[in-house]
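There's a structure below that I have some questions on.
Every protein chain of the complex appears in place save one, which is left out.
As written, the chains take the letters A and B, and residue 1 is the first residue of each chain.
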Amino acid sequence: MRRIALFAALLACLTLLGGCGGGQEIESCLFVLAMAVDPAENGNLTVTVKALSGTQEAVGGASDETAPQEDGEQAQPAARTLETPEPGYIVLSATAPSCLRALSLLSATTPRTVNLSQLQEIVISRTLAETDATLSILKEIYAMYRANGEAIVVVTPDDAGDFIRRQRAILGVRLSKYLEVLFDHFSQIDTIPPDAQLAAVISAMESSVTDATAVYAAGNAFDSTLLLSGAADLDRLPGHLPRTSPAENEYLGTALFSGARMTGTLTGEETGILCLMMGRAQRRSAFIGNAQYAVSLPTRVKRTLEADGALGVRVHMNLTHVAGVRENAQADIAAQIERACVDVLLKLRAASCDAVGFGRLAIRRHLTIADWEAQNWAQDYEGRPVRAAVHVKVL
Amino acid sequence: MPEDQRTIENRVRASWRVRACTAGLCTGAQVFLLGTGAAMPLALNGAWIASLCALPAAALVALCGRRACAAPRRDGPLSRALFLLLGATLLLCAVFALASLVNLAGETLLVQARAAWIAAYALAACALCACFGGAGVGRLCFSLRWMMPLLLGLAALTQREARIEGLFPLLGTGGRPLLAACACMLGASAPALLLMLPPPELREAGEAARACPVPGAGFFVVRVLAGAAVGVLLLFAASVCITYEAIEASGEWGVRLHIVADTQAHEGVTQTLLTVLELTATELLAAATLSAAEQAIVRALPAAGRHRAGLAALVLLLAAALSAMTVNGFVWALYAAPLLFAPALVLALCHGRLGDRAP
Partner (left out) sequence: MEDAVTLTPSLARNLAVLSARLHVPQNADVLIRRFQSGAFASAVVAIDGMVNSQRIDENILKPCMDLPRSAGADVAGAARAAFLMENAVSVIAAKRKDNVDEILSDVLGGQCALLCEGCAQAVVMDVRGYDKRTIGKPEVEHVVLGPHESFSESLRTNITLLRRIVQREELVTQFVSAGGKMKTRCALLYLRGTAQEAMVEKLRARIESCDYDFALTSGEVEQLIEDSPLSLIPSAIRTERPDRAASFLAEGQVVVLTEGSPAAIGAPATIFHHLHTSDDASMRWQYSTYLRVIRLIGMLIHVFLPGLSLAVLRFHQELLSPMLLTSVYETSSRVPIPVYLEALLMTLAFDLINEAGLRAPGAMGNALGIVSGLILGQSAVSADIVSPLLLIVVAASGLGGFCVPSYALSIGLKIVQLLFLTAGALGGLYAMSLLLIALLCAMCAMQSTGSPLCAPLTPPRRANRDFLLRLPMRYQKARAFFARRSKDD
């Protein structure tokens, strides 16, 4: 009997303490799918989020109130604006000195707890990305309760808030699925960098052996079928693809970071070369001249630190002719790809961005952290020559 | 008609096998917890190298444990004092495991929950496990003995595409900090002290069972070393997925305990499974050491009786948890854990006084 009484008392205590567990009903959360960060006046940040509204009806009402500010005073967090996107979603924004405060403001006024577990993309304006604030912003977001570390970091030259307002599911119903398929697809054709997830970007920014890359995207301001002569179709930045499309945003290319600061960009074609040199290429077909080839890599791509200090990349590639007219010889194709590799390496070096990861090879030559940090790899990297060796076999 | 002697010997050997597997699982869990808690802040990514020191220490304690159980029973004041020391050491292991559990759960599954609530649930579960007798905990540990290797396999599978940059530079901070980390890791051998106590089911067994010989030293040492080796490999996996800069920046112990799965978006099922397996191993460590502490206290103070000893152990655990929450969190448990090697060494040297067999 005593044991039963003890069990019952224990059960009662644990049940009464149940409120301390932090559980929440699902409808008390605000599930954010996309987030945008823009610089505002007086050093503030404007955070715009696109979240689930919980209803298939369009959420109505829009108001735009801005708190009056005097010069010289620190800006107060401004009132939020409500927008009406496609049915099922709601767009909210808030301005505050930091990302966390802006999200707290949104939580307080919605009123729902902001939940970033379903976050698909984080869009940062280029102006902000070119400052040292990027890392702290991303870390604040990642430190938030349940933030999705797999969310894709995107840099845009446009207004980031407008970018996510324009972002709609042009195929299918759910924006989340649309974005998921979108990023999957672009990864498979190597037009976006492979390690653009939030956790990976933060890790690379903090790391001394590699540098971060993010997706570069822009609004599709115009649709044109004008072809640039001599250039590959994807050898351009987003917003300038030669096609018509209902999508208002284009994701193409890479934003290069050196430490926490953005220092350059790569086009879509250059991103493909970067993926190849990183050993993460997924594209299985290539257009060279007027011919289409199926691509396979029989061996892993090798990155080396040569004896003379040069940074080298070695690629072995098999090409199988699939369609079109073969105009280029095997040696010509190899030379063409080699030149492209060297151009990308030079561009990375100019941007002080070790995205390929030569630092990972350099660190292995040091036994202790003190030795490694004494070398100052970031500075050493900028002075090293680069070379590429590509071996192509056309089957 | 008396039962076949061969059957009795097989069953006694099976009980010892359960005990040895429990000690191995607990040692492996403690190696991982102490490695991420104490060794990593010192040696950064060289912590897994420092954890290799736990292997010979655990083997020594296992060997002495086997000798203690094979030695004749002694009942003097020194013997009782040693059993009390054994009970206190195992209780401290339980506190350390509880601290790890609260930290890990607070950083991963229940970020918004209060630490006191998390600790209350963990204590309640420990108490329930211990009140069913050490036999239940031991048998559960035996049936889940492949859990740590499964955790390791899952971690390896999710990290198969990962780069091994987290391992470099190999010696981490090098020199003195690495030696200090090695010294810390000696405390991870303390759970092997479980082997100084016979399996609880032999208490209720007949004379024929108690007279059966204790298995050889290799029987215990192999199992304890296997468990400890899994702990070392788990530390290795944790080092692979966390760079030294991230370890330096990480102020929370729970974050270091978190083996990150390299998975696609919204496939957090794999990550959650990894975390739940870690939590289970830690909870089993807490429950097993608590039951063994109760057994040691009963052996030291037979007049106390099993229930009072268990209650006393639980009250001490509760007091430790409450004081931790009011003073400075569970950090003190982290600092105390490496020192567990001192009592373990004393007990290993005096193992002859801990005998339990009938003269």
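Basically, contacts are C-beta pairs under 8 Å (C-beta built on N, C-alpha and C of every residue); 3 or more make two chains touch, one makes a residue touch a chain.
In this text, all values refer to a predicted model and were calculated from it rather than measured experimentally.
One of A:Asn115, A:Thr156 or A:Ser207 touches the chain omitted from the figure, and that residue is A:Asn115. Remark: the omitted chain is touched by one listed residue; of B:Ala208, B:Ala249, B:Val269 or B:Leu349 this is B:Val269.
Checked against the full complex, the candidates A:Cys29, A:Ile124, A:Leu182 or A:Leu234 give a single residue touching the omitted chain, namely A:Cys29. Of the candidate positions B:Leu55, B:Leu110 or B:Ile297, contact with the unshown chain belongs to B:Leu110.
Remark: the omitted chain is touched by one listed residue; of A:Glu130, A:Glu180, A:Asp235 or A:Asp371 this is A:Glu180. The missing chain lies against chain A, touching residues 3-4, 14-15, 18, 21-27, 29, 31, 33, 52, 54-56, 88, 115, 117-118, 120, 146, 148, 174, 176-177, 180. Residues of chain B that touch the chain left out of the display are 1, 3-4, 6-7, 10-11, 14-15, 17-18, 105, 109-110, 113, 118, 121-122, 124-125, 128-129, 132-133, 135-137, 139-140, 142-143, 201, 266, 268-269, 272, 276, 279-280, 283-284, 287.
We take it that only the chains that are shown with their structure count from here on.
Taking each chain's centre as the mean of its C-alpha atoms, chain A lies 42 Å from chain B.
Chain A contributes residues 3, 10, 13-14, 17, 20-22, 118, 120, 145-146, 148, 150-151, 180, 199, 203, 206-210, 357, 360, 363-364, 366-372 to its touches with chain B in the complex.
By the touch criterion stated above, chain B contacts chain A in their complex at residues 44, 110-114, 116-117, 120-121, 124, 127-128, 131, 163, 165, 168-175, 243-246, 249, 260, 263-266.
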